[in-house]
Each structure stands twice: as structure tokens, then as C-alpha cells.
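In this view, the complex is presented without one of its protein chains, the others remaining in place.
Coming up: chain A.
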Amino acid sequence: MAYFLELLISGALTGLMYSLVALGFVLIYKSAGVPNLAQGALVMTAGYAVWMVMAWGLNVWIAIPVAAAIMFGFGLIVERLLLRRMVGQPVIMVVMLTLGLEILLRGLVPGILGSTPKPIDLGIDFAPIIIGDVFINRTSLYGGIAALALVGASLLFFRTRLGTKLRAVSDDHVSSWAVGISVERAIGISWGLAGIAAVVAGALWGSSQGADWTLSMLLFPAVAVVILGGVDSVPGVVVGGILVGVLGTVIPGYLDSFAGGSTRDVVTSLIILLTIMVRPFGIFGREDIERI
């Protein structure tokens, strides 16, 4: 029972850390309708950025805002240079462009900054918290709290003036244009916000496993989270994250020993497949009705 509880809690917290990655995906999809398959690489870049800024000798609490500013600018640049020219192109072009960006970043960033894992010390104690028989990893705990805080902040942000503009853009580009909202700027800002979300994800994942190219592999669980929760739903990220995390930890916890390992990927794949087969728009997503 204690084993099950421990799997449950660590799974939920890992899932919340997945939702940190997934949040950036949702922010961009919601405003621009672009599936950003480079979000994993953005998280990796952000992890490297945090490490780089901290290597300048800055305190963690200054380094993270500085890295966030860098990644916000990076998001703006990516949108301006690459994605803006993809407006109106078929989805395969956008998918492949973001995958190309993912490959480019995975080569460029470790190629310049070094491919050995970069330690990010956030000052989190490595000793687990022990409640009864259950061990809780502190990094995951803080990651989970950060994820909840970030999702809450995004929900509040969508109630501000700027957030309302972004929601309008997500509803309909042409109508937003007609009422005087700058669609380009709104989409650019959503990329910048995705960059900021990537910094939080990169710092926390980087502190738990070091910042290197493997951070970009977070894309796959993040995609599962996003598909399950709904690609355009911010609260869906939390629910989807917890579900993917719990299922992806509890099931391998019992099956890995005799199924030959790495059943986590299988669970993640099955979540994606079943969601798409049963309810393609996810738990909280909005169903698109296609006109002929």
C-alpha cells in the first residue's frame, strides 16, 4: 500500500512537472493554432540559459528572471523569423518546421555550450521528505507547486486586458484583426510566454537531472499531456499532467519487472492513441466543427 501511495504521489508530481512543459505548447496552440513540437527543445534551451546565467555568478533568484527575459526574446524572434511566414500553410509544414527547429536547437545549443549535463543548483535539498512510509522528492514537490502556480497565473493572465486580446485572437484571427487587435503581436507574445514557461520547466527539470539534450525528450510526455487535456485548454494541462504522470508511474511500477522495462513510453503512447480514438479534442478541449 505504501508502495502504491509513493508511486501515486511521485507520479502526480512528475505529471505536474510534465505539465510545465505542456503549458508552453498550449499557450502557443491556443493563440496561434500552431502545434509547437519544438517545446521540448525550448525547455532544453531554457535549461542551458539558466545554467549560463548562473555561471556568470548570479544568484538563482536573479538568474531565473534574466533567463526568462532571454527566452521571452528568443520566443519573439522564433515567431518573427520562422512561424510568421507559415501563416496559411498546411499543418504538415508547421509541424515539420517546428521539428526542424527542434533538431536545430538540439544540435546548436549543446554544440556551442557543451554536451555534458550542466548542473543547475536551485538550492533544493536532495534529502526526500518522509511522511509515514512515503518518500517525496523535494524537486518534484517544488516542481508541482510551481506548475500549479504557473497554471493559476496563466488563468489569471487570460483575464487581464492583454490576456483578453490573446483569447480573442485564439477565437478568430480575422475578426480580431477587424476590431483592431494586432494579431501578429499577440502571437509573438504567446511565443514569449511559452519561452518563460520553458524557463521554469528547464530550471526544475535541469535541477533534477542536469541540463543537457535529453531535456528535449520531454516533448513526448508533454504531447500526451496536451492531447489528453485538450490542446487549447490551460486547466486541461493540470488534469492531463496528473493523469499521464500517475498512469506513467504506477503501471510501470508494477509491470516493468516482468515486461522488460520502459513500459512508461508504452503507457504514454497508449494514452495518446486512446485519447485520439475516443475523444480527439481531449478532456477539456474545444471540439472543432469543420465546414465543408
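The definition used in the following text is that a residue touches a chain if its C-beta (ideal position, glycine included) is under 8 Å from a C-beta of that chain, and two chains touch if they have at least 3 such contacts; residues count from 1.
FYI, contacts and distances are computed from a predicted model.
> UniProt names the one chain left off this complex as which of "Amino acid/amide ABC transporter membrane protein 2, HAAT family", "Acyl carrier protein", "NADH-quinone oxidoreductase subunit H" or "DNA-binding response regulator"?
Choosing among "Amino acid/amide ABC transporter membrane protein 2, HAAT family", "Acyl carrier protein", "NADH-quinone oxidoreductase subunit H" or "DNA-binding response regulator", the correct UniProt name is "Amino acid/amide ABC transporter membrane protein 2, HAAT family".
> With the missing chain put back, one of A:M93, A:I131, A:A149 or A:L162 would touch it. Which one?
With A:M93, A:I131, A:A149 or A:L162 as choices, the missing chain is touched by A:M93.
> Which is it among A:L82, A:A168, A:I181 or A:I283 that touches the chain not included here?
A:L82
> Any idea which of A:L13, A:L27, A:A68 or A:L105 touches the chain not displayed?
For the chain that is not drawn, the touching residue is A:L105.
> Which residue from A:L122, A:V151 or A:I272 sits in contact with the chain not drawn here?
A:I272
> Provide the residue numbers of chain A that touch the chain removed from this figure.
Interface with the chain not displayed, on the chain A side: 35, 82, 85-86, 89, 91-93, 95-97, 99-108, 110-112, 114-115, 220, 223, 227, 231, 259-263, 265-266, 268-270, 272-273, 276-277, 280, 292.
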